[in-house]
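Quick one: the structure is below, and I'll ask about it shortly.
A single protein chain has been omitted from the complex, and every remaining protein chain is retained in its original position.
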Amino acid sequence: MHNISFRRRFVNFLGIGAIVGATLVVLMPLFLIMGTVIYRGIGSITWAFFTRIPQPVGETGGGMANAIVGTAMIMGVAALIGIPLGVGSGIYLAEYGRNASGNIVRFTADVLNGIPSIVIGITVYALVVLIQHHFSLLAGGIALGIMMIPTVCRTTEEVLLMVPQSVREAALGLGIPQWRTTLSVVVPSAASGIITSIMLACARVAGETAPLLFTAFGNQFWNLKLNQPTAALPLQIFAYAISPYEEWHRMAWAGALVLILSIMATVILVRFATSRGMLKGAH
Amino acid sequence: MDPGIRVQELNAWFGGTQALHDIGLEIPSRQVTAIIGPSGCGKSTFVRCLNRMHETLPNATVKGKVTISGLDIYGKGVSPVTVRRRIGMVFQKPNPFPTMSIYDNVAAGLKLNGFSNRRQLDEVVQRSLEGAALWDEVKDIMKKKSGASLSGGQQQRLCIARALAIEPEIMLMDEPASALDPISTSKIEDLIFQLKQQFTIVIVTHNMQQAARVADLTGFFLMGKLIELDKTEKMFTNPSDKRTEDYITGRFG
Partner (left out) sequence: MRAQIKLPVKQDSAPAGAESPSSNGTGAAADKPLSLVPAAFKIKFQTKNNAFADGTFRTLVILCALSVMVIVGLIAFELVRQSHLSMAKFGFKFLSTSIWDPVAENFGALPAIYGTLVSSLLALVLAVPLSLGTALFITEICPRRLRGILSLLVELLAAIPSVIYGLWGIFFLAPLLRTEGQPFLARYFGWTGLFEGPKYGIGMLAAGIILAIMILPIITSISREVMLAVPRQQREAALALGATRWEVLRIAVLRNARAGIFGAIILGLGRAIGETMAVTMVIGNRPEIARSLFAPGYTLASMIANEFSEATSDMHLSALVEVGLVLFAITLIVNAIAQFMIWSITRGMPARNIA
């Protein structure tokens, strides 16, 4: 070691130190944000929060029940659109798309993944809201569903490609038609990977606000109808956060806590299950 | 009905590279025909052409005539799926379906084609496992354990059972023992001996002793061409082509 110059040792020390420091700085916001959300939100988590709808300004004791149910319903619609189209196009890419047209679809999916969510919001506004003549749960679900497609598609492709070619050959060699081979042999072998990707995609879009602004729009009251404006947790948090009322700020933090915990629980659960081999992409 | 195979002017390509040149031969029914040759000579490609598996690979194409029971399997309107149901195939590496139990692996060919009579399925599975000399080893665990939990040799016999279950007339084996230990290999060879009473068997092997042990006829491939096909005995003692002799003596002696 003694023939390494002092300058090089010093630079090495600085460089490694900077890397460790950078990692600590990157982790700081996570803990700061989590800490703040828990600290400021926990006090307002009451039974009423989950069972009541928002109260007018000045009255206390309201909740976000309608927004929680709204988010669940919007996610339901989104899943109905995003999962079949995402998994279907993922199957296309893995089983039929090893060619130029597959590359075009692949590139388009990556483009869709990069389109800002607010732009998707405008498009769904123009295509659904303008035609229905009002904001609606359906429009919100469509917007989020579109956002799910590229993520589900690309990860489905990835896990299907991990299924060995020999498994496909075995099935084809038995005279099982291609579609049956794909659906009953290949997809089940990759099922856990596909489920993982779907859950992560859901967790990702569940917190989206921008595409809901002019689709689901928000609602202070209950709505369970597909063609009516609907409250959603992120929308409600946004509305409360930018309001001037102290009481509403507290509700925003409580909403944030519920939202962040459900999303993180999903992510951690999926990752934990993946690492334990309960859910894994095929062999 | 004679489930022998007649091959005429068979050519196969991978993209721009020709893997088989003008192959013509006849494979008699209920005998074992071995295909030998150095690696890359096209022997695997050849058997994969016999049940239209070759064309499942990207950019792979075939031209020619393969006639089974009077039907050209490359003829117009013949579905490759139908062809593969008549012709079972065992691959080089054991490839049981990873998510299925042993039982489901054997039943897969029938089940996935919509056959669902439980009682008959049970019988088919038992008969196929017996046919593959695996029944005694797995009969108690076959519904609980996955196919992947078996040893390599058992997995290969499972794959044979799986192919038997669809009741083919012809069985293609692409180096079925090359990934196995000597004991498993000899079990597979015994099995081939029994199976030839009911099936026409084509086996690809890089192991000439194996060909000598199991085959009635042996064909020698070199660089995508069939050099000669004759009785195994003759091939190994007195081949008519110089190249066959070179290959055989080079390996044996």
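Letters are used for the chains, namely A and B, taken in the order the chains are written, and counting of residues starts over at 1 for each.
Definition applied: contacts are C-beta pairs under 8 Å (C-beta built on N, C-alpha and C of every residue); 3 or more make two chains touch, one makes a residue touch a chain.
These figures come from a predicted structure and were not determined experimentally.
Among the residues B:D22, B:E55, B:E137 or B:E167, only B:E167 touches the chain that is left out of the figure.
Shown as candidates are A:T46, A:T108 or A:Q165; the residue that touches the absent chain is A:T108. Summary of contacts with the chain left out: across B:A34, B:V47 or B:L110, the touching residue is B:L110. Only one residue from A:A22, A:I42, A:L80 or A:L224 touches the chain missing from this view: A:A22.
Annotation for subunit B: contacts to the undisplayed chain at residues 1-3, 30, 69-71, 75-79, 81-82, 85-86, 110, 113-115, 120, 123-124, 127, 167, 169, 197-199. Residues touching the missing chain, restricted to subunit A, are 4, 8-9, 11-12, 14-16, 18-23, 25-27, 29-30, 32-33, 36-37, 40, 84-89, 91-93, 95-97, 103-123, 125-127, 146, 149-151, 153-155, 158, 177-180, 182-183, 203-204, 206-210, 213-214, 217, 234, 237-238, 241-242, 249, 252-253, 256, 259-260, 263-264, 267-268, 271, 275 (touch as defined at the top).
In the analysis below, only the chains that are shown with their structure count from here on.
In this assembly, the C-alpha centroid of subunit A lies 48 Å from the C-alpha centroid of subunit B.
Note for the complex: subunit B touches subunit A at residues 51, 53, 56, 58, 81-86, 88-89, 91, 93, 95-99, 108-109, 112-113, 159, 162-163, 166. Per the touch definition, subunit A reaches subunit B in the complex via residues 98, 164, 166-178, 180-181, 184-185, 188-189, 191, 282-283.
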